[in-house]
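With one protein chain removed, the remaining protein chains of the complex are shown where they sit.
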Amino acid sequence: MSRIARSISRRLYHPNALEHQAKFPLFPLTYGSDSLQYKVLNNTLKNHVPEHGFNERAIVASLNELELGSSVLSALGSDNSPSFLNVAPSVLELVKFHLVTKRYAITQELDSELANSDTATYNAPALKTLFQRRLELNKPVAPHLSQLLSILSIPGEFLVKSALPELHRLSDDMVYYSNETDSPDFAWYSKRVAISSAFVSSELFMAQDKSPDYGQTFEFAAEKLDRVTRLGQYYTNTEEYLWYTLLMSINLAKSQLTRC
Amino acid sequence: MSPKPFNAVISRPFSAVRSLRKAAKTASSGSQGSPNSPKYKPLSRAQLAYLDRAIRVDQAGELGANYIYAGQYFVLANKYPHLKPVLQHMWDQEIHHHNTFNELQLQRRVRPSLFTPLWKLGAFAMGSGTALISPEAAMACTEAVETVIGAHYNDQLRCLNNQYEMESTEGQKGQSREILNLTSTIKQFRDEELEHLDTAVEHDSHKAVPYVMLTEGIKLVCRSAVWTAERI
């Protein structure tokens, strides 16, 4: 219970990377890119998931290829809790690995670009670019997307602890690294929720998409994103309008009062 | 006093990239900021969580202060011209505080308080409501609010000074510029808030009619708001 509460009220303070080391370079994964888990999962995702999908068979195939034993499966799954409804812990880790590494992949180059280039010449990409880049990365696993989405949406600890926070981190990253204007108030939330929902519906669309090179998915995504970002602006505009009306009506009431 | 870490940004919409650029700029212009210089060991989860809460609650608090003064100004400015410059001065400072924390919140990727619309409305109601009673009541409100905020900032300063001594990769101990900047920002803001407190007392806050009830009630409201904004 307390664990669920903690993961919902997630801590997002990002200390300045020039002065502070990061504890886990691939947070929330607890291992770096030189670890055994990374090696196995990366190999699985690249070489075996396209064929087998997100399941244990893909991991075992990868372990056989790397000449490792089945015990590594236990090692992989150790961060996740087993659940009656969902797949094995090691497969959950594979899914998490997919989400996290793909999220880092869309901003990796931006980070180094930002660190190296003169900050004045740095041009942030549009939100749409990052969004499409993330969908591009789904192409190799697209035939297994519906399977992936069902694993992600089964109610339980994994949904609360990993799937939803990861979705939120994705949209948070997209806003942060793009040239999108961000708001320090309630619109902060509405914007992220809107982008998350646009992403999920685009993925759902992609899972069904039969068009060559997923062209229809990208059309759909562009339109969807456009619509939800406009919705986000509606919120800010509405709030401003309401303040204006409030002040106007108080003024009106005051002037009426002083007249009588 | 150390220089202000950020320039005041008065315009409303913020771009994260802009603050990002600014962060990169300030970091690289500093003596310790170059990518090859020693780094500090990672902050613990509790330390990060505390910073996260601190930024969120300070942002919400300054937002509240901003809207309280807005309410007071809205009611009092035209009726009592002698108060206008006083209120204007305090309000401007609060706007600056609010903008500073807005920027910090976006730059450090802390989520804002979920109840921001409520804080806005509540603060405006509190400011204009007390101002409608009398100018003295408005000043009593200021006094109560600034007392709570001053104490709250002091708590934060104590914690930032005590708990954020970090070891660097080369074995030296110290505080990162980021923490030092935050500390000096908070220190400056606390001094300004206490100045507002004095101003309020100078302008007869003690003559407000249900003085004790008013100040204690407002203090209670502020403390529970702080408690909530830290968490939600």
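Just a few scattered comments:
A and B label the chains in the order they appear, each numbered from 1.
Going forward, a residue touches a chain if its C-beta (ideal position, glycine included) is under 8 Å from a C-beta of that chain, and two chains touch if they have at least 3 such contacts.
Keep in mind that, in the parts below, contacts and distances are computed from a predicted model.
Remark: of the listed names "2-methoxy-6-polyprenyl-1,4-benzoquinol methylase, mitochondrial", "Translation machinery-associated protein 20", "Large ribosomal subunit protein mL50" or "Ekc/keops complex subunit cgi121", the one matching the undisplayed chain in UniProt is "2-methoxy-6-polyprenyl-1,4-benzoquinol methylase, mitochondrial". When the whole complex is considered, the residue among A:60, A:110, A:148 or A:195 that touches the unshown chain is A:60. Checked against the full complex, the candidates A:81, A:108, A:150 or A:211 give a single residue touching the omitted chain, namely A:81.
Here the missing chain is touched by one residue of B:92, B:155, B:202 or B:216, and it is B:155.
Only one of A:30, A:153 or A:208 touches the chain withheld from this view, namely A:30. Of the residues in chain A, those that touch the hidden partner chain are 2-3, 6, 30-31, 35-37, 56-57, 60-61, 63-64, 68-75, 77-79, 81-82, 88-90.
FYI, only the chains that are shown with their structure count from here on.
In this assembly, the C-alpha centroid of chain A lies 31 Å from the C-alpha centroid of chain B. Chain contact summary for the complex, chain A toward chain B: residues 9, 11-16, 18-23, 114-115, 119-120, 122, 124, 172, 175-186, 188-189, 239, 247, 250. Of all residues in chain B, those touching chain A in their complex are 13-17, 20-21, 23-25, 27-28, 32-35, 39-43, 45, 48-49, 51-52, 55, 59, 63, 74, 101-103, 105-106, 108-112, 114, 116-117, 120, 128, 166, 169, 176-178, 231-232.
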